[in-house]
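Take a look at the structure set out below.
Left out: one protein chain. Kept in place: all the others.
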Amino acid sequence: MSNENNSPNASAGMALAAVRERGPLVHCITNYVTVNDCANALLAVGASPVMADDISEVADIVRISGALVVNIGTLNARTIRSMKAAAAEARRRGIPSVLDPVGAGASSLRTKTARALASRGGFAVIRGNASEISTLAGDAGNTRGVDSAKAVAADGIAEGAVAFAKALALRTGSVVAVTGKTDVITDGAAVYAVRNGHPLMPRMTGSGCVLSAVTGAFVAAAAATGTDRAVAVASAIAFVGLAGELAAADAERLVRDGDASAGTSTFRTAFIDRLASVSPDALAEGAKIERLA
Amino acid sequence: MSNENNSPNASAGMALAAVRERGPLVHCITNYVTVNDCANALLAVGASPVMADDISEVADIVRISGALVVNIGTLNARTIRSMKAAAAEARRRGIPSVLDPVGAGASSLRTKTARALASRGGFAVIRGNASEISTLAGDAGNTRGVDSAKAVAADGIAEGAVAFAKALALRTGSVVAVTGKTDVITDGAAVYAVRNGHPLMPRMTGSGCVLSAVTGAFVAAAAATGTDRAVAVASAIAFVGLAGELAAADAERLVRDGDASAGTSTFRTAFIDRLASVSPDALAEGAKIERLA
Partner (left out) sequence: MSNENNSPNASAGMALAAVRERGPLVHCITNYVTVNDCANALLAVGASPVMADDISEVADIVRISGALVVNIGTLNARTIRSMKAAAAEARRRGIPSVLDPVGAGASSLRTKTARALASRGGFAVIRGNASEISTLAGDAGNTRGVDSAKAVAADGIAEGAVAFAKALALRTGSVVAVTGKTDVITDGAAVYAVRNGHPLMPRMTGSGCVLSAVTGAFVAAAAATGTDRAVAVASAIAFVGLAGELAAADAERLVRDGDASAGTSTFRTAFIDRLASVSPDALAEGAKIERLA
């Protein structure tokens, strides 16, 4: 299927082109598990990463950045204060920010911190899996570690995802993205589904973290070009998913016996490579974004 | 040599199958040098990683996990408190835990912390190199950085390793593993030697840390299936060593001139791939576990 010019898929290509042209600086306060992947992913997509989490410098760094990404994957008392200060500075300056509530629902510290960050408002985007987002939306949640345990319906959308994503978007003013087999993105009114991605992605750590970091680059570019924010988020998600699809094919060629499932680390290398090599045209062609409402 | 059905090597295959079937959640409080490798290794073996080190959430996370892994590689005053709290909660709940006393002997902080953790009892497993374990067992030790400086006898077992491992096991109630050219595992009575592994493994950072994390997955599964703990630890060690052997052969094919020693990073990628691809049957066939006593 060739994607129409005025479709969200064509917009995805333009959104990627804007990231590559502008090379936004993205300030990440993120976990130490996948921070290296986030930095390399941002460089691959054409953006520049800066990681800084001391309370006495986060405001300085936010001010020179095109976007802020807050990821609570290995939060602690010290960095929680920095996350809040950075988010407040971004809000004051009108710099778009992304919240990745890793593991919300798995501990009361995570749930409480994610809710405090989300409800203070001002995040341009909140992106998580179904358990995390439903926890933020008010559900008691049943996050298992950092994985989602939500049931998935036949269309690949986690049960109830459209409803709780809309509820959270309306309450916070954020674009909310629930990622899983099929991803749902909403600003409370418009709803998009994205059907890109590959089963190998959750078998490397950090595919979600990388997506949140890359989303930061897309919303930075969107703020500069005046692109609709929900479309920019859907574009980032389609882009990362398409890179995963292509990387899985690369891994299949590279590993023994052509068995890609035997190559989770080969896949990881190919995935970052593909973030560097997917072109705007290839994204416009390969994106599977559908407007649901 | 084909391994007998009722040998420890056959048990290793079953232990791996149990990990793959159960997919235990493994809570790691670990260093920031190799944490990404630990997470990817756990995903590769079929387990799920969760990294959390704030004192106000570690008990919550321990309670939802199948095992706890405490690695002191980049310990600090804050995380030492979290390690102790997490270990205490695991002990109270009967959740198996693994201690990796990285660098015990290299600084008084490491020695003191490792001894305090080990002696409080309750760790299902303590795994380290000869210097680290002899330091814990009471020897003054001569750890150089995080490497072992112990003499190695003709059979590949570090000098005195069986004796000090047994002494530590009897004092703590832990299964103790001393890894090196030949690995020694003992619960104070039974003693196993494992002769898997490859010289490239210590040339990538984190092969020891990865082994401790994977051991967490094996003892979690063993607790659920009622498998003997020393056998589970020997199985994890043989599994990781076999993955290293196969990865070295992969690296030899991949790097220039077929010189695997020229490919420490290619080896690292192949190593994680092999953690994903080694099957229970391949492990039962390739494990080199021998019961010494």
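Order as written gives the chain letters A and B; numbering starts at 1 within each chain.
Simple rule for what comes next: a contact is a pair of C-beta atoms (placed from the backbone, for glycine too) under 8 Å apart; a residue touches a chain by one contact, two chains touch by 3 or more.
Small disclaimer: the values here were computed from a predicted structure and weren't measured.
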**OP:** With the full complex in mind, choose from A:228, A:273 or A:290 the residue touching the hidden chain.
**Re:** A:273
**OP:** Specify the residue from the set A:8, A:49, A:73 or A:188 that touches the hidden chain.
**Re:** A:49
Subject >> Interface residues of chain B (partner: the chain not displayed) >> reply: 31-34, 36-37, 73-78, 103, 106-110, 144-147, 203-206, 255-256, 259, 261-266, 268-269
Original post:
Footprint of the hidden chain on chain A, which residues?
Top reply: 25, 32, 35-36, 39-40, 43-44, 48-54, 56-57, 60-61, 64-65, 78, 250, 268-273, 276-277
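Basically, only the chains that are shown with their structure count from here on.
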Subject >> Euclidean distance of C-alpha centroids - chain A vs chain B, Å >> reply: 33
